[in-house]
Every structure is written in structure tokens, then in C-alpha cells.
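First the structure, then my questions, so here it is.
All protein chains but one are shown in place.
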Amino acid sequence: MARLRMIQAINSALREEMARDPKVILFGEDVRMSLFGDTKGLFEEFGPDRVRDTPISEVLLTGMAVGAAAAGYRVVLHLMYANFLYTGFDAIANQAAKLRYMTGGQIKLPIVFMASCGGGRSSAAQHSDSPHPMFMNLGGVHVATPGTPADAKGMLKSAIRDDNPTIYLTAGGRGGSAGDVPDEDVTTPIGVSFCAREGTDITVVPIGSMVRPTLTVAERLAKEGISVEVIDPRWMVPLDTSLILKSLTKTGRLVVVDEARDLCSAASQIAAVAADQGFSDLKAPVRRLTVPDLAIPYSPPLERAVLPDAEKIEASIRELVSYKAG
Amino acid sequence: MARLRMIQAINSALREEMARDPKVILFGEDVRMSLFGDTKGLFEEFGPDRVRDTPISEVLLTGMAVGAAAAGYRVVLHLMYANFLYTGFDAIANQAAKLRYMTGGQIKLPIVFMASCGGGRSSAAQHSDSPHPMFMNLGGVHVATPGTPADAKGMLKSAIRDDNPTIYLTAGGRGGSAGDVPDEDVTTPIGVSFCAREGTDITVVPIGSMVRPTLTVAERLAKEGISVEVIDPRWMVPLDTSLILKSLTKTGRLVVVDEARDLCSAASQIAAVAADQGFSDLKAPVRRLTVPDLAIPYSPPLERAVLPDAEKIEASIRELVSYKAG
Amino acid sequence: MSNKNLSKDELLSIYRSMVTIRQFEERLSAESKSGILPGPVHVYIGQEAVAVGICAQLTDDDWITSTHRGHGHFLAKGGTPAALMKEIYGRETGICGGKGGSMHVADFSRGIIGANGIVGGGIALATGAALAAQLDGKGRCAIAFFGDGAANQGVMCEAMNVAALWKLPLILVCENNGYSEFSKAADVTAGVLSDRAKAYGVPSEQVDGNDFMEVWRAAGRAVARARNGEGPTFLEARTYRLHGHVESEHTFLPKAYREESEVEAWRERDPIKAFAAMLSDGIASAQELEAIEQEIAALVEEAAAEAAADPWPDPEAAFKHMFA
Partner (left out) sequence: MSNKNLSKDELLSIYRSMVTIRQFEERLSAESKSGILPGPVHVYIGQEAVAVGICAQLTDDDWITSTHRGHGHFLAKGGTPAALMKEIYGRETGICGGKGGSMHVADFSRGIIGANGIVGGGIALATGAALAAQLDGKGRCAIAFFGDGAANQGVMCEAMNVAALWKLPLILVCENNGYSEFSKAADVTAGVLSDRAKAYGVPSEQVDGNDFMEVWRAAGRAVARARNGEGPTFLEARTYRLHGHVESEHTFLPKAYREESEVEAWRERDPIKAFAAMLSDGIASAQELEAIEQEIAALVEEAAAEAAADPWPDPEAAFKHMFA
């Protein structure tokens, strides 16, 4: 067990997987110098064939990832910020997500498209999006949104070994929160959600960056006798709602906390599943705590106004536990 | 009143708006010859300055639309197939959707990004997507999904006159269904949903291409005494859920029919709103009839297997009206 | 084949390949008009010397990416006509199980990464395959076929930059048939396409795409460069599509967009006729050529008959193959 920041956990996952399998290659803009630190040292360790700095050409890079994967490599493409996934969107959406299916399953596409997502650092609208819902709607790509350093590591390792394209999004930029990470070669099973805290009064489902503040709030509320169950789905695709539905049979109340914009968010999806498969268990309206349908502003008070945080999570939970059918 | 196909209704909206306002310009690939017929005759009528064939350069075109709109024009950019919105995604997502907000409201961006969407014609995975949910999640763009020729015309006219970017998606390729279209200069108010059929047993909300088969089914079921209320939201952004919620107070049962893939679909969004704001009215699980999270296949039996149609709509309705809380 | 002259057997096999594409697509064209084929079909008729000229320099281990007009590349690279026909018919027995159709035919076992419905989409895929080929270190190369219209997608320039920097074994084959859909190249394409490579230091040349030997020789030079680790090459093949952009265009276009005289002039320059004329000049007899044509006609007939008789896919198959 070591205490690592998110970015260090990612770095060690990359190092271990590259050491494990010579077919794993990594490329992207400035992966040698490593803006975030997550690819630091890999060039020195694995050399210029397997670790390549690229020109700023996202349209090409995403397509190259598909071509190289189709031709037998396991590709990690570092795209820096999630907003640049938009720049290279075409080959993700039209090729990576479809080529296997269109060709009747002739190939495997082991690709990890990785990027930092989310707000909170005054990076403003073009560097702060949380676009996992778009990739959920795309079909054909896995979507990983780890909420802890341990999962950041385990999920990245799983994604690299898996034969499907994965959009791997982590909040936190250059650091990210710290947490215990196992020393052993541990992977996190794909499409398996996780009960991060047991409780009986209400189910809270936080996505990615929202896991930490949710756990903080749950702990705080426990002291007041509000018992919060926290289910971290970890993977947005494949989305495992089994624990959420199971939890609902106990609590009957659900809040989903998502740093994405509200319309067609992961929160909406999970709420929709609850309203369908979990309907008979619901004792209260299903709440979504999301970002309003806005771009992320620069100035700290504006950014705070739009992003969910511990305070807003707490307020949502309090409101919902006190809901009485009228 | 004239009986027009979808594509003719679009053509007349474009013609009327270009005649009305000399600031309206149209460009895109082959808009002169017009693959679908929707831009037919406009070059001849409005000349080479205002109607331009472009090279195949979607990355540029979407950005040019933003630049030209910021500089004072009302831009209609024809992108042919919705999948090519992915090719030009960057400037839609990073510029069109954010530039006004980021600059503190300094500008208006009157742009219509138009394309044909949806399956049913064996065009296969790269020409059959229904990506409105991605644009719903994007924030900053209106999303229009007309379901009838009259709305196709009225909504396009509204979108052209509006000062915001609109993603305007119509199913039907070269023809589309026929319907009555008013002769007068009629616009469809932005963000206002429409009760396409009144009923008391169940509320069905079809999106875009699903409006027609839903109405057919509703009519058929009426003969059996199943009274279906059909609410067509028309605009996915701004999404008007007021009529849906109102309808739920009457019916307590909801099916949303969406040709998009299920995860984070418009169906999920509407279901989530129902599970929140409409919770106390719900008498049954909220159902989504959507496309599985797959690419659209080519061969007709495969395509039929994945797309919602009248038969599947009917089955969903029957199942839900017979639901009894147990 | 790259550095030697072609034997009679090789020349006849090339003829067979070009004739296969032609007859295959003439059949498709007829079927498309008769409404049997589920989706849109873009045929390659008139451009056969390009696909065959390039692919005659390749092995199964090399990669190609293609376009919406991809049947010719598929067949030239060794794909099976019957498997292709069945795919376009939408049958279970198609090379992609009926999931892809005309615009997505692929055969990875033969290095055919596939046709592509996204104009320019194959260029980046080929660049990625070229990277894989370089890492493999076995002298493979990757070819991107694309049109003059696709050359206006910026990704082409992005690819040339990376391929030049990394000396990737990539060959960019731009088939300049003078049109993208219904737009004349002159209206949508500035300058000379092969010049676009120069600024990146990528060797480039223009070839007569209707002259098999010229294409084949240029391909030989490019493939040798690629296999020797000398980096990418850009080939602009000037050619013409003798049919419309899409077989159904006569049903919806308001007017013609090409002069009949222009089409006629290019019909005179039919690459297959020209190649046959060369063969007839002392290499093969008229009977030998005719025998090949009849052999292919039978093969195409059989493929079409089989395709028509083969079963449609089981609807349940739609739910397979999204994820590995």
C-alpha cells in the first residue's frame, strides 16, 4: 500500500503495463515532458519507439490510434484535456466506436484515450468540460471515470489490457486527491460498480470527481444519524446499475451527483434506470445534482456557483431524506 | 396549406428566410446540386455570394460558421449527414457552444448546423446516427428535432431568425414523410412542446422521427379503447417538459421513444425529469424505447432489429398500460 | 514484384484483377438500379488501374485503407469477390456479416482495413497502421487510398507531417478523378494536389492513373522507399470515374454536372482497354483475354447468384460484435 496522488497512480499504471506488454505504446503531445506528470519518466524507461511526442494534430492522432490498434498494438493516446477529445472527435465517434462492429467483429481495438476532465481550477470553458455523457451515448467505447487513486490505477490497467476502446477521464489536473493504492498488480474489473460506503437512509451515486466530496459529506452526516449509502459506478460504460438498484430496495431514495451538464448526463441515465427498473422501490423523487447547462466560467466565484460540491451534496441529501410523500 | 415532404418543407423555409433577410447565407458541400434536395434552387435564386459549395473540410466549416456569425451574418451550414457533425465537432463544441458565454455575452451566434440523421435506409453506421443527445449535453446550442414537415419548416425558420446556434436534425434523407404545411410565414416557437394527440391512459413522448409511427400507433390503439396522449417536445434544447409533466398528472404512465442510443439519450433525460418533478404522479415505471448501445448495422433485418418502430412502440404501450403496482 | 519486369503470367493476373473489378461493379450497378441492393453504392469503374497498379506491389502483410468507393481496392488487395458481393447484398455470409455494406467492406486477414464512409477517414487509420508496421520492423507498409475531395480534409496534411517526421512506411495515394460528388475539383481544390506534399518534404509525383504500368512503377518506387525505412510518398493518380458519384444519382439530381463529351473522352482512355491493347501487342492473344473475361463473368454471375440465394442475417446478430 502506498499513498499516491491520482496522477502518480496513473503514472504507475502506465509504467507497469508498458513493462508487462511490449505491445503497449503511448503517444500524444508532450508526453515526454508531461504537462500533468502522468507520463513522466516513461520515455526514459521505454524509449522513443514506444513513447512518442506528437505534433498538435488531434484529428490525426485519434485516427492513428485506431489504425495502430487494428494493426496489433495496444495504444494509449494522451489527449491532455477532455475538451481536446472534441478536436479529435471524428475518429473516436466514426471509427473507434464503430469499426469493429461495422466489420462484423473482425478486429479488436485496444485503445485508451486518456484526458483530464472537469473544472475547479479556473481553466475556463475550453479546458473544463466533463464529457463522459457524450461518450456514453456514442456506443462502442468504454468510459472510465475513476474516483480514487486506487481505481485510477486499477481501471487504467484493466482498460489497457482490454480489447475495446476506452475513454479514460480523470479529474484533478496535475495532482488530484491522494489515496491508498495497492502495491501489487491489481486491476479493477470492467463494468463493476462498488459500494464505497454502506448506509440505509439514502443512496448517493457520485461520478468520478464527485466521489470524494460525497464520502466526506456521508461521514459528516453519519454523525447526525443520517445513514448514506454511496455507490461508485466507476465505469460509465459498461454501466453497472445492479448495486444502485439493490441499494434502492433498502433506501428508496436516490441522488446522483455528476460534474457533467445536466441534460443527458450520467445522472439522468442513472435516474432513468431507477425510474424504470427501480420504480417500485422509490419513496421519493430521484434527484440529480449536476452542472447547469452552461459552459464552465473562469472566475472562482462563478465556477463555484456552477459546480457541485460538498455543500450542495449535503443540501440535496438533507432535502431528500426529509421528503414525505404528500 | 400544401402537402409537402420534409425535404420540401425545409427547402421552402430556406428560400423564405434567404429572401427575407439578406444577411442569411448558406454554405456546405454540394449545396448547389443538393444531395437531399433541401437546398435545391437556392444558388440560382440567391447567387454565388450567399450560396456556396465548399470543399470537404468540416473542421474548417464549423469554425467558419462561428466566425462569420460573430462578424454579423446568419449562417446556415449544411453538413449532409449527422455523422459529419462529428468530423466538424471541435468548433461546434469548443467554439459555437461557448464563445458567447466565455466572452461575457459580447456576441450573438446565429447559426444553423443542419444535417440528416437516423437510420432506416441501410446507410450503415457512419451515416445513420441520431446524435441529438450529445448536443443536448454540450450546453450552449439549441437542438431542433422536428417530427413533421410543418415543424420542419417552422422550426427552421425560427432557428434561422434566432441569435443562437442550433443543431437542426431531420430524419428522412431525400424525402421524408409528407404532411400539411401552412403557406403563410409561420414560425414554430423555440422551446415550446406540442400536444400532438390528447389521451388519458398513457403519455408517449416521441422524438423527431418517432413522432409519425407513434401517432399511427396511437390511432390504432384508440380503436381498442387505449387512449394515448402524444407530446412532441420538438426542441431538445431548450427542452420544454411542462406538457409532459402536465400529461403525467392525468395518465401517470410514460414511454419515451427515441431513435438515439439509450445511454444518456433524450429518453433518459425526459425519464429523469419525470422521476424527479413528476414523481408523485407516476403510477408505473417510466419506460424508454431507444436504440441499444450499438452502431447502426447495414442489412435491413439487422437494422430493423435495433431501431424502434410502430410495432415496438405498440408493444411498449400495451405493456405499460397493463402494469399494476404489485 | 517491385524491381523487375512483369512476366506474362503476372500481366494476365493483373488483367484478371482489373476485369474482375469492372465486371463485378457493372453487375452491382445493374443490381443497384434494379433496387436489389439495400444501401447506396459508389462504383470505381474507370479507376481500376490505380488500385491494381498499387496493390500489385503489395503483399497480404501490407495494409490498405480505402474510401466510400472501395470495392476496387478490396478486390485488388485480394479480397474475395463472393464475400464482397454477399456483403453488399446484406447477407449473413458477407465479409462483415451484413453489418457494414458497400461503404464498410474490410478483410483484415488480407490487410484490408476497409472502405470508409467518412471522407478522409482512412488516411489517419493508414498512418496508424504505418506506425504499427514500423514498430513491427518487418518491412511492411501501409497505403491510404483517397480522392481529390478527401485531399481537402486537413487530416491529410497532419498525416504527411507525422509520416515525414517519423519516416513512416506510408503511401498516400490520391485518386484525382476530377470530382468530389458533383463539384469539379477546380471549384473546391486550390493548386496542384501533389504539391501539397512538398512542404513536408514528402516525395511526391503525379501519375497517369489510367496507365497501369505508370502507376505500378511509381508504386514500386514508393513501396521500396517505405520498406527501406525512407519514409512516406505521395502519389497523385489522375483518373476519372466513368459512372456517377452514386449509382442512384440519376433519380434525384436536377441536372447533369459533367459534359457528356468529357465522359466520352475518358471512356476512350479506359484503363482496361488500354491495358488489353498493350497485352495484345505481342503478349497475349485475343482468345486468351477473352477467356479471362468469360472466366470472370462466370465468377461474378456465381457470386451474385449465391448472394441472392444466401440467407439474410439473423436479427439477433445485430446485438453481437459491438464489444470484443
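As written, the chain order gives the labels A, B and C, with residue 1 at the start of each chain.
One rule holds in what follows: contacts are C-beta pairs under 8 Å (C-beta built on N, C-alpha and C of every residue); 3 or more make two chains touch, one makes a residue touch a chain.
Note that the structure is a prediction, hence the values are computed from the model and not measured.
Touched by the hidden chain within the whole complex are the displayed chains A, B, C. Shown as candidates are C:28, C:55, C:84 or C:164; the residue that touches the absent chain is C:164.
Annotation: of C:30, C:199 or C:324, C:199 touches the absent chain (contact as defined above). Summary of contacts with the chain left out: across A:5, A:98, A:127 or A:212, the touching residue is A:127. Of the residues in chain C, those that touch the hidden partner chain are 152-158, 160-161, 164-165, 187-192, 195-196, 198-202. On the side of chain A, touch with the chain left out of the figure occurs at residues 29-30, 32-35, 37, 40-41, 53-60, 83-84, 87, 121-127, 174, 292-295, 297-306.
Across the interface with the omitted chain, chain B contributes residues 25, 49-50, 52, 54-55, 57, 59-73, 75, 90-91, 94-95, 99-109, 139-140, 142, 162-164, 238.
By our rule, only the chains that are shown with their structure count from here on.
Distance from chain C peaks, on a Cα-centroid basis, for A. Computed centre separation for the pair chain B/chain C is 36 angstrom, with centres defined by C-alpha atoms. Distance from the chain A centre to the chain B centre is 29 Å, each centre being the mean of its Cα atoms. Mean C-alpha positions place chain A and chain C at a centre distance of 40 Å. Counting partners per residue, chain A has 59, 90, 94, 101-102, 139-140 as the residues that reach two or more other chains. Residue numbers of chain C whose C-beta contacts span two or more other chains: 94, 96, 98-100, 104, 116-118, 121, 154, 322.
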